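Subset of chains shown; positions unchanged.
Labels run A, B, C and D following the written order; every chain starts at residue 1.
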Amino acid sequence: MQNDVIMAGFGGQGILLIGKMLAYAGMHAGKEVSWLPSYGPEMRGGTCNCTVVISDEPVGSPVIRSPRAVVAMNLPSLEKFEADIREDGLLLINSSLINRGAEREDLTVVEVPANEIAGELGNPRGANMVALGAYIGATDAVALDEVIEVVRETFGAKPAVIDVNIEALRKGFELGAAARRPEAVEA
Amino acid sequence: MAETVFARPKALADVTTHYCPGCTHGVIHRLVAEVIDELGVRDRTVGIAPVGCSVLAYNYFNVDFHEASHGRAPAVATGIKRARPELIVFSYQGDGDLASIGMAEIIHCANRGEKVTVVFVNNAIYGMTGGQMAPTTMPGQVATTCQLGRDVEQAGHPIRIAELMSTLRTPAFVARATVHDPLTVIHAKEMLRRAFAYQVEGRCFSLVEILSTCPTNWGIPPAESAGWLEENMLPYYPVGIFKTPDGGSREPKPLAD
Amino acid sequence: MSRIVISPDRCKGCELCVQACPQQILGMGKKINSRGYFYAEMVEQMRCIGCRLCCITCPDMAIEMQVHGAMYHYFAY
Amino acid sequence: MTKKLMKGSEAIGEAAVQAGCKLFFGYPITPQNEIPEYMSMRLPQIGGSFVQAESEVAASNMIYGAAGTGERVMTSSSSPGISLMAEGISYLAGSELPVVIVNIMRAGPGLGGILPSQGDYFQATKGLAHGDFRVLVLAPWSIQEAADLVQDAFDLADYYRNPVMVLGDGLIGQMMEPVEFREGREPIKQLEEKTWATTGCDGSRPPNIINSLFLDPEVLERHNIRLKAKYDRMAADEVRFAEYGTEADYDILIVAYGTVARVCTTAIEELRATGVAVAMVRPITLFPYPYEAVREAALKASAVLVVELSSGQMIEDVELALARSRPIHFLNRMGGMLVSFEEVVGKVKAILDGASEEVRHG
C-alpha cells in the first residue's frame, strides 16, 4: 500500500516542514518514505511544494505526476495541481486563503480554514500543522500519534511551541477524519 | 494637468522582477536604466548579465543583453567591445561572481583598459545559491558555509574591490556607493553617470561598486537591512571615488625598511 | 500638489517606502496581493510634500508620482 | 546504527566523513549546495578542513594538492562546475592521485537549468578532459546507495590511485530518504600505504614528486601504457550493475541508471500487473560499463528500451554492447523534465504494438 501527496503553498507557509514531518512519521512507523522538494530560484518569493511518498514497498519513483492526494495551501497551488490528482483522489483546500472549491467531481474534497483555526488557537503560524493534521485525518498514511511524536522531536528545543502545534494538529485531524467518514459509510 | 515626475525609465522593462522584497538589486537596476536614458545611448547599449540573483537582468532592461558564464562577464564585455567599439557595454555583477570566481577576469579587463563599465553589486553574500559566504562577507557574519560566522583566521578578511582595482596603473574610473537609503541612492546614481560618461567619451574602463542588501539571506527584514548595512558594511567599505583617469596611480610605495 | 500612485501588484511589501517617507504618511495595508504580499498604501495623501523619497527607495518601481501645477524640488534627481 | 532521514547532499557529506575524508574543497552551485554547507560544519568537528574555493578551477587544484599528501579528500559540484574542473581532473588522472568527485547533474548546455538531468554521461565516461584517461564512475539511484557508493569511492580511488566520480542527478542531491551507516565498515579493497605522498623528505627515501609532465615521449608513452592497463583492470574487476526480473522470461529489457531506473521499476510493476513481462539492467558503474551484462540480458528479450534524461548518451554504450543483435528503442526527457512511470509504461506498450521507432547511431 502506498500513500503519496503533494503539499504546496507560498514559500514561508511551512510546507516543506510539514512534508518532512510526515516523512519522519512514516519512517518511525517502519515504512519506506521519500521526501522531494521543489527547488531553485522559482522558490524565492513564489510558491513551493514537496512530494512525500509513504509505502510498504521500497519507494519506486519519488516523483509523482498524479498524486493520490494534494494539500493546497494557496490558490496558485490549487490551480497548478488539482488536475493532476489521481481519479477519486484526495484534495485538501486551505479555505482561509482559497475562496473557491474543487472543480473536479470525482475527488474527496476537504476544505479546512487552516489560517483561521490557527489564529483562533493563538498560533497564527500553525496553519501548516492544521493542514498536516487534516491530511493524516483523511488518510491512512500514518497514525496521529506518530506525527505527535515527530512534533515533540522537531520542537524539542522550544517546549512552548510543542503544545500549540499538537493542538493545531489535532484540530486539523478531526476535520480530516470527519470529512472522510461519510465516504467510509458509502463504501 | 497632472505631470508624471517620477516613472519607469525607458531602458527598464515594464515587468515585475523575481527579486525578494526589499532587495536593492531593484534600485540599482533602475539607476542604471535612468543613466542609460539620460545619456541617450539606449539604442547602442549592450548589457551583460552575471550568474547570480541578477542572472535574469536580461529580462529587466530594454537593451540587447548577453548572459555571461559565472564570473566571466568582463571577458564577455571585452569580446563585445573589441568586436563593436561603437557599442556602450556594461556588465552587472555580484560579489561572488566578480570578486570570487571572476577575480582574474575583472583585474585583467581593467588592466587592459577595456572601455567598458562594470556595475559591481556587493551584498556581502551569495544570494542566488542560498546564502553562502562571499569574499565580501563581513568578519563574524553568518552564512551557510560559515555557520558560526566568518572566521578571518580560516577565510581571511573581506576583499575590498574598489581599493584593489584602484591600485592598477592603467587609467580608470573606480568608485564605491551604496543604496541603503534614498539620499545615498542619489550619490550612487551620480557615480554611475560618471562611469558611463567616461565610456561614452571613450576615455577608460570604469567600475562602480555598490553596497546592496540581501534581506533573505542575511535573515534580516528589509526595513532593518539598511541599518545592518550602515553599521556593519559602511565602515569597512567606505563610499567615494578611488580613482579617476586624470588622477595619478594609487598603488602603495615600498615601506621605508 | 503631488500624487503618489502605488501599484498593488508591483508592491512586494518590503516597507522601505514607509520607512523612507519623511511625512510618515505611507503604511502597509491589510490586503494580500496576487503574489501573496501585503502591499503598501498611501494613508494621508494630503500631507505629501512630493519629495519623491518613496519613489527613489522602492526597489520595484511600484510607486509613481504625479504633480498638479508647479512644485518645489528639494533636490535634483 | 539506526536509520536517519537525510537529504541526499548531507548523506553524501556524512558518508565521506565516515570514510575518513578529512578535507573538502568546493564552490557553491545548485543543486548540491548542501554538500559544502554540511562539510563546512562537519569537518572542523573531526579536525579536518573545509575551504570554500574561489572557483571550481581552484577547487580541483586544491584537491590535487591535498590528495598529493595522501589524505582523503573530496569535492562536489554540478555540471557547469565540473566542466571547469576538466583540466584539474586530467592532472589528477595523469598524476595518479586518489580523489572523490561528486557531480550532481543539472540540465545544460551552458547555464541551462537547475533541475535534474543525465546530460553529463559522455563527459563523465568518455571525454571529461584532454588526454587519454578515465575516471571510475558510480551512479547511485537512492540516498542509501549514494552514501554507500561514496564510501566505496574512497577505497576505489586509493586502490587505483585514480579519481572516482559519483554521478547523481538533482533528485539525489535534494531528496530525503532514510539512510543507515554501517558501523566499523571495512575497506572494500586491500589498500597499501601511500609511500608516494608529499609528506616531507628526510632523506630516508628520494624526494616524492607528484607530476604528469613527461617531456620524453618514450617515457610518456610508457606512462600512458601503464594508465591504459589500469583502466583495463578496472574494466575487468569493477563492473557493477543490478538486474530486475531477469531471472524470469520477458519481452522487453529496460536499460536505465540512476533515479530514472527507480521510475522504471514502478513502471515494471504496473506492466506486470497488466501481464507484460519487462526486465531491467541498471548499470551502477558507468565506467567501466557492464557491456556483457547488458548484452546477455538483451539477448533474452525481443527488444531493448533505453531510458535517459539526455538526448541519448548511454544509448551508445548499449549499442556497443548489442552490436545490432536486438532493436533498441529510446525514451528520454530533457531540460529538467523527468520521465514518469506512465511514460515508460506507454513506451513499452508502444514497442509491443510496433508503434515505436527503433533508433541507431552507429
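Methods note: a contact is a pair of C-beta atoms (placed from the backbone, for glycine too) under 8 Å apart; a residue touches a chain by one contact, two chains touch by 3 or more.
A quick note: this is a predicted structure, and the numbers were derived from the prediction, not measured.
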item	value
Composition by chain label (entire complex, not just displayed copies)	A x2, B x2, C x2, D x2
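Simple rule for what comes next: only the chains that are shown with their structure count from here on.
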item	value
Comparison of B-C and A-D (more C-beta pairs in contact)	B-C
Separation of chain A from chain D, taking each centre as the mean of its C-alpha atoms, in whole Å	35
Chain centre separation in whole Å, for chain C relative to chain A (CA means)	39
Euclidean distance of C-alpha centroids - chain B vs chain C, Å	26
Shared-contact residues (touching 2 or more other chains) in chain D	30
Where chain B touches two or more other chains at once, by residue number	19-21, 128
Of chain B, residues touching chain C in the complex	1-8, 12, 16-17, 19-27, 30, 181-182, 185-186, 189, 215, 221-223, 226
Residue numbers on chain A that touch chain D, as the complex places them	20, 23-24, 27, 32-37, 39-41, 59-63, 65-66
In the complex with chain B, residue positions of chain D that touch it	27-30, 33, 36-37, 40-41, 50-52, 54-56, 80, 110-111
